[in-house]
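Of the protein chains in this complex, one is absent; all others appear in place.
To keep things simple, chains are lettered A and B as they appear, and every chain counts its residues starting from 1.
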Amino acid sequence: MNSALPAAVAKGPDLSKARIKRRYATEARFRLYGLGAITFAIVFLVILLGTIISNGYSAFVATTIALDVNLDKAAIDPDGTKNPETIAQADFRGVVRTSIRSLFPEGTERSQERVLFGIFSEGAQYDVQKRVVNNPQLIGTTQRFWVKAAPDIDMLRKGYLVAADDGTARVNLTQEGFYKRLEKDGRVRTEFNTTFFTAADSREPEQAGVLGAMVGTFMTLGVCLLLVLPIGIAAAIYLEEFAPKNRWTDLIEVNINNLAAVPSIVFGLLGLAVLLNWFGMPRSAPLAGGVVLALLVLPTIIIAGRSALKAVPPSIREAALGVGASHLQTVGHHVLPLAMPGILTGTIIGMAHALGESAPLLMIGMVAFVVDTPTSLTDASTVLPVQIFLWADAPERAFVERTSAAIMVLLVFLILMNLVAILLRRKFERRW
Amino acid sequence: MNNLIFIAVVLAITALAYHYGRRHALGVVGGKARDLHSLPGYYGAYVALWCLIPAMTCAVLWFLIEPLVLKQMIVGSILETRPGLSGDEIGLAVNEIHSLSINAYAFASATADKKALVGRYLEIKSIGSIAMVVLAFALAAAGLYYARKMIAPRLRARQAVEKAIMCAMIVCSTIAVLTTIGIVFSLLFEAMRFFAHVSPIDFLFGLQWSPQIAMRSDQVGSSGAFGAVPVFAGTLLITAISMAIAVPIGLFSAIYMAEYSSHKFRAWVKPILEVLAGIPTVVYGFFAALTMAPFVRDVGQAVGLDVASESALAAGIVMGIMIIPFVSSLSDDVINAVPQSLRDGAYAMGATKSETIRQVVIPAAFPGIVGSIMLAVSRAIGETMIVVMAAGLAANLTANPFAAVTTVTVQIVTLLIGDQEFDSPKTLAAFALGLVLFVVTLILNIIALTVVRRYREQYE
Partner (left out) sequence: MAEINVALSARDSSAPTGKIKLSARNVGVFYGAANALRDVNMDFEEHQVISLIGPSGCGKSTFLRCINRMNDTIPGCRVVGSINMDGTNIYGPDIDPVELRARVGMVFQKPNPFPKSIYDNVAYGPRIHGMAAGKAELDEVVEWALRSAGLWEEAKDRLQQPGTGLSGGQQQRLCIARAIAVHPEVILMDEPCSALDPIATAKIEELIDELRRSFTIIIVTHSMQQAARVSQKTAFFHMGNLVEEGPTDVIFTKPHDPRTGAYITGRIG
């Protein structure tokens, strides 16, 4: 009677304990892979941020050394002109060096003087010069200046360097000895590194800051936003609300989706060939940078805008059309205001993307070494990510610290922008 | 700065025209707005647009053709001082004058007759600008006059204004298309100039890449070698390494989030993964160069391997991690699109969760997953900062992940950074590489987006 039933079927499912156990072991393993993958990603994120923060937090403070400078009238303004231009010409380097020598009254061998001077920043003379030019009354007095230590000494104090006499160490034992003595005399302190936020780029790490790059970033993003917001909204409205369904609009749609996935460096090449070489826009300037970034983020913003418009229910449109509003009035008075939070959220996220972008800006020359903070849209300037790229290339340990700190500044801006986007979304989130 | 003033003045005139038009329309009907066809504001906008559009069209047209006009006009002056120049040389001379005119530092050290030419150039330029401004204001006045004459109670001002707004919106929506066209043509144009120096066959199939040799034309070995195969191979090697990291980890994360995790876990972990996607690539590049590359080298040396300090492995690993959230969020969407009924079918057979996922969900989502991976590959190929900062410059043709290799994007950046003559094969080679990069990523994207779209339609 059972002849027609295959043996395997008659046997039924194999629900033996051993087999079920094996299947569940596989199950547990599979689950573990998933959890492991997520853990890996999170651990990496922690390591990445941890490395940046541990490398960079110390850049927000700087070592300064008290230097009592004798503003000798004979050396600075022998004729007593009090004329700022004359004063500025004076040999402040010599003035500073005399003061440094006087820190060690027992005298130092000539060969060691270079080592001694090396404890102080090259910029010390400019600090003194600036203060004296601004206030000529100081001439003839002795003033205490907290001047920046040289980067190597700063690194030594922060524990990133070890002094040695092996010829390769950046600080030798003699120099460390001088430094230790100054420290013992209470002449060394650590203070907040204002230079980092008030200076533009410099070859000397202790005089370099992110202000120039930040101003450049704001200008570039400003140009970008000014272009991308009206154009993006107009394009999104047209494509979502008015465009007829035909080949041409299909092409636009496919084109926008593909453009969103084109490598950013290609936009840089476009900027170089068209904006710089054809239209003759100035190189390295926020104007060209903003236009390139605008073209880069435009597709993203159009896509975000369209989905925000799509989320507005048709009943709203029907209601407005029903009372005799024109299609454009309907969109302008009812649909757009309701979609605006979504569009703005998308725009902020797009701008955050633009803020982190550097490759296309390299192409249009925003890698220039710019010592001045830009004042107009056509000045040569750089932006934060590119500044990071430039500093990352510098070999000094002090620049590693500053690169990491600049990254922290960049990340703070990104976090703020995303926070605004999230809050905006929370506040205006609607369930239809 | 002058441009900004011009724009501000035009906008101010427009605002005045708006008020004027509105008042005039109300005046025509004696203040009774009901007698007008449209709201008074539309008449104001009508007049304003008649001012703004002619003036701005004039300005934009001038902006577009100015370079051509300037070039034509300065060529005559150049030939006067230096007769008998060939076409190429004229082009070079024009470019030089142009760059001298915007670079005061270079101008100071230029020769006297060049200074004269630059002066002539700037003179032409300012005459042109003044002519443009005069023309623009004349057009604005004409527009104002015409629009004022047109204002009448029966004028369908709203329709006219709406039509103008529609046109503006259509123009905006074509900018994306124009961008693509701009990319294609600028890359093609510059690449063609490159291929006039180096044959496409040599470029695409040559095994020797050393463009940096040709620094000066009188230098020995000035020809340079432009065989891009080692560059392509390096790109593929780093892309392969990054995919080996990103695909399994991204996919498993997506599976865990879509199928296993609780709502709460997901609400916490998904944003954290998105942070990985939001970190600028320059940060990854810094990490790759500063931390990952020495780490990989030390580990390699500890097990007795010879690892380059700019190894493909370090750059590839970091790039892979950057792409994890990309793969995971795309795959997450794709996996969520698989209908629940298929899972139910498998559960009802007595399948465990992992059996359901491996044997039913993943096969069902396969096309979508392949599409996501292709998009990720396209992204890895086009990624620039990580490799610029952590990969090598020398083009080695090797499959050894511990060796230093270079990539297409690294070469584009190194060829174009710095001040070289724009017309040398060396800089033009960057555009040829850019063209290859664009074409390859475009093909990948088109296929991937089509696959993903088809896949979605299947389950909708």
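The rule is simple: a contact is a pair of C-beta atoms (placed from the backbone, for glycine too) under 8 Å apart; a residue touches a chain by one contact, two chains touch by 3 or more.
Note that this is a predicted model, so its numbers are computed, not measured.
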Contacts of the hidden chain among displayed chains: A, B
Per the touch definition above, residue among B:A164, B:L204 or B:A351 touching the missing chain: B:A351
Residue in contact with the excluded chain [from B:M169, B:I335 or B:V360]: B:V360
Residues from subunit A at the interface with the omitted partner, ascending: 1-15, 19-20, 23
Where the unshown chain meets subunit B, residue by residue: 263, 339, 341-352, 355, 359-360, 363-364
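The rule is short, and it goes like this: only the chains that are shown with their structure count from here on.
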CA centroid of subunit A to CA centroid of subunit B, Å: 20
Touching residues (chain side subunit A, partner subunit B) in the complex: 13, 23-24, 26-27, 30-31, 33-38, 40-42, 44-45, 47-48, 51-52, 55, 230-232, 234-235, 237-239, 242-243, 251-252, 254-259, 261-267, 269-270, 272-274, 277-280, 282, 295, 298-299, 302, 326, 328, 352, 355-359, 362-363, 367, 376, 378, 385-386, 388-389, 392-393, 400, 403-404, 407, 410-411, 414, 418
In the complex, subunit B residues that touch subunit A: 1, 63, 67, 98, 102, 158, 162, 165-166, 168-170, 172-177, 179-180, 182-183, 186-187, 189-190, 248-253, 255-257, 260, 269, 272-273, 275-276, 278-287, 289-291, 321, 324-325, 328, 350, 352-355, 357-358, 375, 378-379, 381-385, 388-389, 409, 412-413, 416-417, 422, 430-431, 434, 437-438, 441-442, 445-446, 449
